[in-house]
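What you see is the complex with one protein chain gone and the rest in place.
Labels run A and B following the written order; every chain starts at residue 1.
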Amino acid sequence: MSTELVTMNIGPIHPSTHGVFRMRVTFDGETIIDAEPIIGYLHRGSEKLAEERTYTQVVTLTDRMDYTASMTNNQAYILSVEKLSGITPSERGVWLRMIASELQRIAAHSVAIGFLINDLGAWHTPLLYLLREREKILELFEMMCGARITNSYLRPGGVFMDAPDEFWPSLNRFLDEMPNRLDDIENLLTDNEIILARTQNVAILDKNDAINASITGPMLRASGVDWDLRHRNPYDYYEKISFRRPLGTVGDNNDRYLVRLHEIRESLKIVEQCLDLIEPGPVQPEEVPFLVRPPKGESYVPIEAPKGELGFYLVSDGGISPFRCHVRAPSLINLTLLRDMVIGYKIADLFVTFGSIDVNMGEVDR
Amino acid sequence: MGPVRESFIFEFLYCHLSLEASCSSVRIINIAFIPESLSWISFSLTAFFWIFVFVNAALVGVLALIWGERRLIGKFQARLGPNRWGPLGLFTPVADAIKVMFKEDIEPTLSDKLIYVLAPILMVVPVFMIFPIIPYGAKTFLTNISVGVVFVLAITSINSLSVLMAGWASGNRFAIIGGIRAVAMLLSYEIPMGISAAGVVIVAGSLSLSGVVDSQVIPNAIFQPLGFITFLIASTAELNRSPFDITEAESELVAGYMTDYSSMKFGLFYLGEFMATIASSAIIVTFYFSGWRGPSFIPSEIWFLAKWIGVIAIFIWFRATFPRLRIDQIMSLAWKGLFELSLINVLVLALMIAIWPDPTGMQLLLMTAINWIVFLASVYIFGKILSPNLTGNKIKKRSVIYGLD
Partner (left out) sequence: MTRVLTGSDIENILSSKFKNQIEFIGDDYVQVINKDSLDVFNYLKIDQNYDLLSSVTSVDRISHFEVVYHLTSLQKNESMVIKIKCGADRIDPNVKSVVSVWRGAELQEREIYDLMGIMFEGHPNMKRLLLWENFEGHPLRKDFVS
């Protein structure tokens, strides 16, 4: 039976587009024939704004890119600035920002899993369980730097203040509790037949396609490629840390969920190791000037952000603000294959796949 | 006037109005004043009173359910739920209702005006018609029509028409997809629901709801578990509740067929949906939890109410726990799973009733045992052996592997 094709605009105002994402989708009945992502509804021109701010001020702009993972954004930017200007960070500062970025990874993956399950129609229950854990991390951030979401905690050379004494017992309590909470979540979700039926063998992403489309992060690892920049290109002190990299076997939506869930467990282990290794000392070296003025040159330091490879390509002309600041945004690039992944599947799979890619519109549009 | 006069609560009020000769035995206080020749007046007055009571009770029930659902889901989701407005947040649904009433009533330009207005009315009205025929207690029912089971199945299927009308008339693509999905799903699930109800009728030997209650020496939920499970799943689908809420799937279709409805028209859909939950729960209690029956130290109405709240809580629990199924999975569950399971149930019951037409106590226990064996065997076969083919998606529990160093 032949039916008329229906073209629909999904978004930018829609409950499960994770912000202001828009898709122009053509359906044949319930089956997707074509899907075209249309973005730019949250474009704030961060790259242009960065050219008019000093190197330290740009940190606040990076917070607002992927607003579920401000700490890792800070980290990527700061590493690039440090490489550009040749600043050697202080040891305690680096440990603190590693703790912060791993906690941020837990928070970001919690949000990703929560909203993925929410896109499956789970009426907010797993989402709220995960947001409750994220809330504890945000409270830890509040202790560390006074802010919860837009932290701006990192500075060239380390961080701007040491964590207070009451932070450490709270962090230990969180580390003790979190594995049990994760077990609860796994009991609820991992072997749930409906979730398995909905996510398995849907939107399978082939290993080579993924690499060719520059897809990075948990999405690439779910397709079975062992590529984690913390392991392959250890920045900061990741060399001194041992952790495992969970990899998917099929590359479907279920694998992307599983990889994120297991990465949370590994991040907890990383934070524990950081706690063993951190030692008292200054959090930022004395000699870092107030106005960083790097020599002419350029730098690009990719890091493993929760969404994938995040890097800031900075070009300096010797002034107090970057001549050019480009963000290699994993959310944007991971969207490249969305169309290929969803064609032939049902309407409902579109949103689940979109959720499993885990994009953040703040980062896509910048 | 036949079936209504069998009702004790109707007769009680009627006899305190009418001077009819047959009424004197029912009357407690002698206040009747309407002569027998004008019995239509007393009949109408009584009818109006009870209609008023039932409609309002249903509306208050909806408010209570909205409050209960939000509180209970709050507990499931590790949060408080509504707690600001009134003690324990009891007045929250009242505030909601007032808000909904005062919102701007928008009619989309592309809508088909007449159908657009009729759809929400058609959603609510049929549900009201279920409440009078349910036996709430040994004597508390308004009417006992002899084809109660058929009436219930007929009335509950009207809402699929309403959903299609709403989806079509909105002139919105989200709405039309929701409407089409609803028709496909609701019609499919009518069938296992009807066949499961046939199992109840076979055991009861009667189509009236009072007869169904009277027949349940052992509650049907225990006596025919297979029928109970299929009926419960099918009625969850009929109610558009999670995991079958594809018609209004929030994360896919915004609000499905009611995307373009606002103000009190939306309120009516909301009302109809919650009222259908209440009505369906009452039907499940009647069909499968032996209605008002229970040890007599507690009044039968209390028994009914307790079971009723219990069944509603099951529905709320479903909503808080399950993710949504996909449309093709839902259809194959109906046609490849529930349809066969309900047929097996009816077949087994019919055979046993043919062998033991009037079962004694021991025979009832034996039948229960056979039913349980059939239930466990068929659920095992369908759930474990056939389930990969049910959804067309060979699911397998898996875990991650770890990268080698």
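The rule is short, and it goes like this: a contact is a pair of C-beta atoms (placed from the backbone, for glycine too) under 8 Å apart; a residue touches a chain by one contact, two chains touch by 3 or more.
Quick caveat: nothing in here was measured; it's all calculated off a predicted structure.
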Touched by the hidden chain, restricted to displayed chains: A
Which of A:48, A:240 or A:293 contacts the chain that the document leaves out: A:48
Residue among A:82, A:133, A:309 or A:358 touching the omitted chain: A:309
Omitted-chain contact residue, chosen from A:150, A:233 or A:273: A:233
Chain A residues that touch the omitted chain in the full complex: 39-40, 43, 45, 47-48, 209, 211-216, 225, 227, 229, 232-234, 239, 297, 300, 302, 309, 311, 313, 315, 323-324, 326, 328, 332-333, 335-337, 365-366
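We take it that only the chains that are shown with their structure count from here on.
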CA centroid of chain A to CA centroid of chain B, Å: 45
Sites on chain B touched by chain A in the complex: 73, 76-79, 173-174, 177, 181, 242-243, 245-246, 249-254, 319-329, 387, 391, 393-404
Chain B partner contacts - residues on chain A that touch it in the complex: 6, 8, 14-16, 27, 30, 117-125, 128-129, 132, 188, 190-198, 200-202, 221, 226, 228, 231, 244-250, 254-255, 258-259, 262, 346-351
